[in-house]
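In what follows, a structure is listed as structure tokens, so that the remarks can point back to it.
One protein chain omitted, others in place.
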Amino acid sequence: MALILKYFVAGLVRYWLIHTDYWQTISNRVEIATPLNSWKRLIEGIYLYDHGIDPYEGDSFHESPIVLVFFHFMLKKVPYLLPLIFTLMDILTAHILYKTSKAFVLILEESQEKIKQNIAKESKTMLLNKSQLNEAPDYVLSVYLFNPYSVLNCVGMTSTVIQNLLVSVSLWGAASGQRLLACTFIALATHQALYPILLVVPISILLANVNKGCNKCSYNRTLLIFVLCWSFLIYISAYIMNGSYSYFYNTYGFILTVPDLKPNIGLFWYFFTEMFEHFRLLFVCAFQINALALYVVPLTLRFHKEPVLLATVLIALSTIFRSYPCVGDVGFYLAFLPLWKHLFTFMQQKFIVGCAFIITSVLGPTVWHLWIYSGSANANFFFGVTLSFATAQIFLITDLLFAYIKREFTLKHGSSRQIDGKPAKLVLR
Amino acid sequence: MWASASFVGVLIIIGVPLWWKTTEVYRVALPYDKINAFDPMSHFISSELTVLANDDKTAQDIAKQIEKAFEQSDVIKLKIKKQVLSKELQHILDSVADEQEALEEVAATFNTNIHNTFYVVQRKPLFKDVWVGTERVAFFRDVKAAPTLVEALVHWIYEPSVLNGARSETADPARQIRFPSGPGFHVVLSVVHPKPQLMKVDFNARDAVEDYIGSFVDEISDLHNFTLKSQWLHLLEFNFEAKEVTDSPGDRHFAVRQDRLPLLLTRLEERAATHVSERPTLNLALYVVPCDTAPLVLYDADNKRVSSPVQAFMSPKWGGVVLGNPTQQECQEKLYKPNVNLIMGTFLSQLRKLLGITDKRAVGGARLEALRRAAPRRWERDALLRLRALEQLASAQASLASLAELLGEISNIVINDEVGASINLAVDSIQRAGQLLERGDLLEAHKYAQQGFLAAETAFMEPSLLALLYFPDDQKYAIYIPLFLPIMFPVVLSLKNLILWFRGKPVHKEKID
């Protein structure tokens, strides 16, 4: 009952906000709408497509052809239902996240059972019991439904709503062992935004764990199905655009080469505004490697026993370091944090991170207005706020990971920090 | 451990080649060694000279004397062939009335149309010791005419001093007058008519330039590409500050000092509008003197009157000006009809000098037949070819040498494919041209020399060479360090442990928590 109420209130808040006068402002804000996902550009692309002009010829439209055709159809048939559709998609995402977190909780319980023998006696109290574990999905749901980042993302009618839905469905598919569902949806999400490709790794681990059997064949099968789905989607998109692959430059090329320097909450825009032409290619490659390739293998190797944590961290890292992030992405990974509330006691920087989030989220629009509208500040202010926001997110993630390994150590060796009765330090070696 | 290895893998194995590839300065390999080996002073031209005498001894003597005269100069190497005239031909030559017929007879037997050849033929009934006409043939009387013949060959036909100047890039007097080498020129005949309201001028500039100048430049079309143009500059007035001088009652002229003339050229340059093309322009201007200052007479630097039927002057590397003075009767009728022959003839003589055909000073005992047609003499054409080939060769080598030095010293300059291709083409052309010159194949050598010259100029003037000129190294490091130092530092440190681990030894590292 309480659940239905939550859904209803959240849906109502979103639906109502879309229909206020503030909708236009919200859907045009730089933190919410980037050149990749903004509603305005979607409308422009559909308009051009409708009038027989190739939307990928110009510079304004960066969605995939599948999204183009889908929304073209929707706008033609049921344009007045679109706010409702976006709200429903967001609520659906929340529901799927609820179910996914329930499945994740089961997985956590299982993995906890496996290590029961290795833990120290005194840390037995630290083990999670059923009631604690069952609270988590409720918190996940509440966080996703009511945190302002997701609400604003939905109200702005950006295509990140769709992306969140696709990623959440694929995670649910992975958590419940449905390989085809997981791979299809992650391929769809990758086709739209490229960065979800990182999630193939935790998804394959989850699928291998849930479907008992030979692990290696599970991984291979997952990978194969993913590649097939993705290629199929690319082919379908080209088919929609009359056989031409020219949409590649406007979608994947745009994400990878970062030609548009519109400010957003990421690090790329100002860096490449002020970069010398000769080094641009090197730094674009360096930043994309940082976002896509650098942390996947080491984190997998370290946390392969805990695929849920791996998924959370990879989503968070791809949000911080991607080329065009928006608050919708931030809201999405924040929803996974309640799953790890048992780590909160080990986290040392909760207060700083929390304050930083609040302050930068409020300061951002202020200095933006000062720069763009009042003309009394300059670009450095907004850049500074963006940097602080990114730093806060980085601290959050590293703190979470440190808390995890500390808990792991404490479970194994107990909470006393003593060697032979003398005080000792906990050290990373 | 594997995690460490993966960091190393991504950063060092992918990162370092990426960095190298994306920040390298694109430089195409250049043949520096070949360029450094250039030596313009080592080029020489071989030329063929055939001595045709009545008997063997004369031929030997003449040949020996010519050889001795030319053995000093290293720029031109003569291959002297000796031949005795057949009895028939001797008889014909001795009996024929004038030299033109004699020429025809010689031409019937020997082929005088090959470039870079010359025939020295003995003919008894000569007025002077040596006779030189428009064809590649010189007549001499006998052995005693040998010194005169040698002088004629040196000062008229071959001019090794001028060729030496062309090869060495020094500014000798001949180089100061002529236009620099180039693939083509525009020749513009401008008719300057200061007062069109007072007098009409009946002169078809187009026909004049196309007939006279056209027939001249057609003959040297191997050397340069000429575009002939004409224009009328009306209402362009120039104050000569001419002083009236009365020669005799009823007869007067206006004296113009020499130092006033460069100012006329400035006025002409303002209106001549030569800036729309990249080829140099030879300006030939006919200034129609208004009736109230006619006739204008030029006075040279010593204040002596220049006495010639046509008043004209020339400016090196610019062109020439002819003053057209209308007669009293033409002034009354208000219609001026210039003497086209005289005027165009003057222009032609100016044009010859500007293009590199030097004035031939008088040699005692030798007769140089005056020009009857507009076209240059055949052997003058050969001389031009030699001159231009050497000049272009020397200039191309100098450009390439300085360019190679520049590119070698400044490592930041981008050398793209086109520049590399131009330089390679230039080097090859220069080498071929040098070889062809030594063999004596003059036309081909000139073609390759011009190709090399143009390619060297193209490479030298390429605007893309300016890219990246000013990106100092220390600023480059300031860009790399913020990102790569903190990232590479722990990775490099862990390399040691990684290697130890690969070899199976225990690992030891610390971090305080």
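Remarks
The letters A and B name the chains in turn, as written, and every chain counts its residues from 1.
By definition in this document, a contact is a pair of C-beta atoms (placed from the backbone, for glycine too) under 8 Å apart; a residue touches a chain by one contact, two chains touch by 3 or more.
Quick note on the criterion: contacts and distances are computed from a predicted model.
Per UniProt, the protein behind the absent chain is "GPI transamidase component PIG-T"; the candidates were "DNA replication complex GINS protein SLD5", "GPI transamidase component PIG-T", "Ribosomal RNA-processing protein 43" or "ER membrane protein complex subunit 1". One of B:S86, B:T227 or B:S402 touches the chain omitted from the figure, and that residue is B:T227. Listed for chain A, the residues touching the missing chain in the whole complex are 28, 40, 43-44, 46-48, 51, 53, 57-60, 259-263, 267, 269-277, 287, 290, 294-295, 298-299, 301-302, 317, 320-321, 371-373, 375, 378-380, 383, 387, 390-391, 394, 397-398, 401-402, 405-406, 408-409, 413, 417, 419-420, 422-429. The set of chain B residues touching the chain not shown comprises 1, 3-4, 7, 195-197, 205-206, 209, 227-232, 234-237, 270-271, 273, 275-277, 478-479, 482-483, 486-487, 489-491, 494, 509-513.
The working rule: only the chains that are shown with their structure count from here on.
We define each chain's centre as the mean of its Cα atoms; on that basis chain A and chain B are separated by 72 Å.
Interface of chain B with chain A (complex): residues 2-4, 6-7, 10-11, 14-15, 18-19, 22-23, 468, 471, 479, 483, 509-513. Against chain B, in their complex, chain A makes its touches with residues 276, 278-279, 281-283, 285-286, 289, 293-294, 297-298, 301-302, 425-429.
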